[in-house]
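Here the structure is laid out as structure tokens; the discussion comes afterwards.
With one protein chain held back, the other chains of the complex are shown just where they sit.
Up next, chain A:
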Amino acid sequence: MPTKPALADENSKEGLEAFTRYWFELFNYGYATNDWKAFDQVTDPACGTCRNVLTAVNDHYKSGGWIVGGEAEVRSFTTDFVPNIEGSISSFVEVDQAAAMTISQDGTMEGQTKARQESIDVVIALWEDGRWVMLDFGPPEGT
């Protein structure tokens, strides 16, 4: 279970970066355990990419299988920390994702995905009630 660094609860550029890195660690923890409680606490339910991934992972675990790999790694984080009209802040992240294997209940490999590299995404976070909440994650709008 990843521990939230104290910095991740600071309303600053550095705090947002620490929160974003922590958020991707929660993603990795979810892949390995299908435990999304901590993730859900800091993520808005409307996050589209999150919902799609979580549904697929959850379905796979429910069928008795599990997942190996798929770890996300934040290679770079960039924000100018300027709030927009919704009060949230967009940042750019380069996130790699390791190859993942879906293992079925009987221990055989069901599927395999390739590693992801060289991809830039947007994360949108909101400072709310003294903490960060991730609103959305995905490729930039319009691309």
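Quick note on the criterion: contacts are C-beta pairs under 8 Å (C-beta built on N, C-alpha and C of every residue); 3 or more make two chains touch, one makes a residue touch a chain; residues count from 1.
One rule holds for everything that comes next: contacts and distances are computed from a predicted model.
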Fill in the blank from the handout: Complex minus one chain; that chain's UniProt name from "PKD domain-containing protein", "NADH-quinone oxidoreductase subunit J", "Galactonate dehydratase" or "Catalase-related peroxidase" is "PKD domain-containing protein"
Problem - Residue among A:N11, A:T49 or A:Q105 that touches the chain left out of view - result: A:T49
Exercise for the section: Provide the residue numbers of chain A that touch the chain removed from this figure. Expected result: 31, 44-46, 48-49, 51-53, 55-57, 59-60, 67, 70, 72, 76, 78-86, 88, 90, 92, 94-95, 97, 100, 102, 110-114, 116, 118-124, 126, 128, 133, 135-143
